[in-house]
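Here's the structure, in structure tokens; my notes come after.
For this depiction, one protein chain was excluded, whereas all remaining protein chains were kept in their positions.
For chain A:
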């Protein structure tokens, strides 16, 4: 009964989405206020009904209702409660329902928290949002309905894919979707602005918090996915340039560009058309990602089932929204008021450079992701584009960007002074050079490239700190005065500093884990040892384990450093009994920011086991840096000017000094 209610709620949500997409839209075009105000109600109601529907499916999972096909295929009574719940989106149908839930959640939030928006803009934004939810709700109901019943109901389910039975499934998809789907709001704002034909600094100020929030979630989601793949897959890799990873990385790059261009638009009323284009592009890349991941054109852990009708359906949604948005853009962009031009050496100029490099880098990732698909479709030749391609393209695009990052906040709006900015960054430059020179002296020229990367990371981190040090006159005024100035700085300035610092931290982690990791493989029997990077691992023996739907063996290692026991690690070999599927659970111990990573192969009859050990230098910084970036985003989001609805914000922002 509850399952039917969930199904019914989904149908109601679709009808509401159709109503919310048409009536307010019509009202906005005719200037009918009564029709426009419907938008908020329908958006909130859509959220309520999709949430009910999602709740119903979750209920079916929690009570293991095996009359529902989706539950049978992905659940099991012995599965721990956490995986029963996260299993709701551990399959195609459920994950699409989560997608829709987050889509209507954002619509509902706009309806609730955007009282300062002009009625017409709000109605249009929510109408566009409703079109998107209508399309996806229709897709769920027609092509991937999670509420299909099964008769007769089996006594037991087939269990969730063991790889997905991890706490990562509870965290990664919701975060990623909050980011991915959150980009729909800036898209809806862009389309609304194009229809409305008006766009100004206030528009950028309304869009920015939504973009920033989505960006924060996307950053966390990608970082979490990366860490999950790192510890779960047992290969010790944290980024594979897998098309599915790229599918989430491209919207991130575009959203990062959008965040920066929206600042220019807000402060200087320039780059308007470009910002609109980026907003459309970002969500288009999210949709493309959904298509790549969910349609089954790619095979990966993320592609749950390959059903051609679903692929075609998503492709249609993709074409309608991307095609429609770009046609609208082509038709209307010319009618929007142009923004002002500015000197190349200025804050605006630096942000344009940021945008150019980010979008170009995003384009190289797009080519690398789609080229194999296009080539196969056209010539039938099959290739795989992997890390070498992206190292050659994405890497070089990032270097000038990262070098430029510390300059950006140092330059004034309108007309900047690059020499003065350089002088203020002298300390950061000196620090980077010192690291490079000391490193070269210690490690020699073979590490030159890696040391350049470290120097770049130092440049980014010290450069970010220098900016704040300069703005609060650290060392040039009394500490009390610096403190007072620091407290007076807008939070967005602190946010910028923190986020840019985080980029440096991530770069350092990437370089460390790439250049200085070591790896050893050995076949050990209990009692035997191996060494890696000055640490000795001794295999102590085997421990039987069991839990949920698996049984298996833990292999216990003690790690000694100079004779002292520093860690006990227990990687596992598990067998998930329902699907008779083996998995490997690696064991990780963090030393400082570096990690010791152990995974084991099959255990032979005589007890000998292949053991693969990695020493991952500074690897934890990759994710720590992402967390710091996110913290910067959150700090920026808490800025007063975004929280307080300014009645006439367009011009007031100029009062904030550029430095």
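The rule we apply is simple: a residue touches a chain if its C-beta (ideal position, glycine included) is under 8 Å from a C-beta of that chain, and two chains touch if they have at least 3 such contacts; residues count from 1.
Keep this in mind: contacts and distances are computed from a predicted model.
Missing chain, UniProt name from the options "Cell division protein FtsW (Lipid II flippase)", "sn-glycerol-3-phosphate transport system permease protein UgpE", "Cytochrome c-type biogenesis protein CcmE" or "ABC transporter ATP-binding protein": "Cytochrome c-type biogenesis protein CcmE". The chain omitted from view is touched by exactly one of A:154, A:308 or A:344, namely A:344. Interface note: of A:75, A:496, A:599 or A:626, the residue touching the hidden chain in the full complex is A:599. Interface note: of A:110, A:279 or A:385, the residue touching the hidden chain in the full complex is A:385. Chain A meets the missing chain through residues 161, 163, 234, 299, 301, 341-344, 352-353, 356-357, 360-361, 363-364, 367-368, 371-372, 381-386, 388-393, 396-397, 521-523, 579-584, 599-602, 604, 608, 610, 612.
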